[in-house]
Every structure is written in C-alpha cells, then in structure tokens.
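For chain A:
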Amino acid sequence: MNVLSFLNLVDLLVCAVVLIAAGGAALHRNLLSAVVFAGVASLAVSFLFLRLAAPDVAMTEAAIGAGLSTVIFLIAVRRTQETEEEDR
Partner candidate 1 sequence: MNNPVLILELALVLAGAAALLAVWRLLKGPGPFNRAVAMDVLGLVTMPMMAALALYSGRGIYLDVALVYAVLSFLGVTALARYADRGL
Partner candidate 2 sequence: MRTIVGFFAAFITLLALWLALVGNLDPQEIAAGSIVAVAVAVIARGAPFTGRSLRFLHPRRLVTALVYIPYLLWSIVESNVDVALRVIDPSLPIRPGIVRVRTRLKNPVARLVLANSITLTPGTLTVDLCEDELCIHWVDVQARNIDEATKKIVTGFERFLEVIFE
C-alpha cells in the first residue's frame, strides 16, 4: 500500500469519527457529554481541513472549536439545565 491510498483510508476513518461525534452531540441526553462530543467533532473536522490542504481554516477551526465554543456552550448550558427532558 503506498502512502497516498493509506492516507485516504485515514481520511475515511476521520470522516466516520466526525459523523459519530456529531451524532453523539445531537442525540445525547446529558448536555455536558454533548459538549465534549462537539469538541471532538471540531477536532476531527480540523484534521480533515488539514488533509484538504487548508491549514488556515484548520487553525481557525481548532481555535474556535476546541477553546471558544466549548466555553460558550458551557455558559449556555449553565443557563438551562443539565439533562434534557422529553417534551410531550
């Protein structure tokens, strides 16, 4: 296997991680866990941007996704409640 096809395999795996993490962030009942899932999704997306040869976008994604948006989500969670309730 040469380097290129190997890296394509890595890309596919990272895509799967993005899907899993984004699904977890959307579906999880505990909002703190959902915040962590969102952080992982943004990390994987930033890695994908790097693979697509866009380091500046990846840098922004890493900074905003890992640092800022986690804090903002947590501030938002504090103003609501931690576990989501089923509405009827």
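Regarding selection, all candidates are chains of the complex that A comes from, given by their letters.
The criterion applied here is as follows: contacts are C-beta pairs under 8 Å (C-beta built on N, C-alpha and C of every residue); 3 or more make two chains touch, one makes a residue touch a chain; residues count from 1.
If you're wondering where the values come from, they're calculated on a predicted model, not measured in any experiment.
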Identify which of the numbered candidates 1 or 2 touches chain A in this complex.
1
For the complex, which residues does chain A have touching candidate 1?
3, 6-7, 10, 13, 17, 20-21, 24, 30, 32-33, 35-37, 39-40, 43, 46-47, 50-51, 53, 55, 58-59, 62-63, 66-67, 70-71, 74-75, 77-78
